[in-house]
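Presenting chain A:
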Amino acid sequence: MPYGWGTGGVQVTASLLKPDDVLKVIDQGADDTTNAVSIRKFFVRTAGIATTEDTRRATVIQTRHRIPETPLGEGQILVLQVPIPEPLRFLEPRETETRKMHALAEYGVMHVKLYEDIARFGHIATTYAYPARVAGRYVLDPSPIPKFDNPKLDRCPALQLFGAGREKRIYAIPPYSRVVSLDFEDHPFSVQRFDHPCALCGGRDSFLDEIIMDDRGTRMFVCSDTDHCSKRRAAGLGSSGKRR
Partner candidate 1 sequence: MTLADDQPLLVAEGLGKLYGGRVGCLDVSFALWAGEVLAIVGESGSGKSTLLKCLSMQLAPSSGRVHYRLRDQRMVALDRLSEAERRFLMRTDWGFVHQDPREGLRMGVSAGANIGERLMAVGERHYGRIRGAALDWLDRVEIEADRIDDSPLAYSGGMRQRLQIARNLVTGPRLVFMDEPTGGLDVSVQARLLDLMRRLTHGSGLSAVVVTHDLAVARLLSSRMIVMQAGRVIESGLTDQVLEDPQEPYTQLLVSSVLQV
Partner candidate 2 sequence: MTISKLLEITNLCKTFRLHIQGGVEIAVFNGLELTLARGEVLAVTGPSGTGKSSLLKLIYGTYRAGAGRIEVVHRGSVIDIATATPRLIGDIRRHTIGSVTQFLRAIPRVPTLDIVAEPLLERGEDAAKAKARAGELLERLAIPPRLWHLSPVTFSGGEQQRVNIARGFAARAPILLLDEPTASLDPANRERVLAMIAEASAAGTAIIGIFHDAAARNQVATRTLALTSPP
């Protein structure tokens, strides 16, 4: 596997799959990237399970860098791969110390990071792997998903699992857990907003990828979640967002 893709997700998925599971694999929201395709084929070959690109039909969804736009339901499992599972690592290199900090809920340093952002940039500049607090108790790194996806973690009916292969760590957010992104009273958490609708389906509520079309810098904004976008188009919604 290419370094950086991470075995964490693959290991977690491998341990979960039952013969009747339906697996979806996405990479930055897309089912058709090389890596997503390889992993899907790998599991078909080794586990013999069915696969799908349809978020609603999947029972296990392995993902890197995005959470699907389609809301997940009870019984589904989301598997996210995390490169650095320890949210406190940036300020505390010692594992013994970070474990204590979690055990004693000593999370002051997380807000130090946000403070630094505001002091330096005038706002919280973290846009990926934005730290959040689970069940009012534990702070986690939700993996390098855009902060746009953080609200999806909150009270999600699906089980959300996080695997870090190199660090041999697994953590989980049980279904319906409260997940609140960290912020300050006077600098509340907010998600990214896009100026453009999706060029293909006209959607204004999804996370968009920016695609450079040519050498002259022409760009196009399209949904990063390919399944979500194609469903909207199949339902007759066009680039204006209105039914054709």
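Behind the choice of candidates: all candidates are chains of the complex that A comes from, given by their letters.
One rule holds for everything that comes next: a contact is a pair of C-beta atoms (placed from the backbone, for glycine too) under 8 Å apart; a residue touches a chain by one contact, two chains touch by 3 or more; residues count from 1.
Since the model is a prediction, treat every value here as computed from it, not as a measurement.
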item: Complex member in contact with chain A (any copy), out of 1 or 2; value: 1
item: In the complex, chain A residues that touch candidate 1; value: 91, 100, 104, 106-109, 111-112, 115-116, 118-120, 184-187
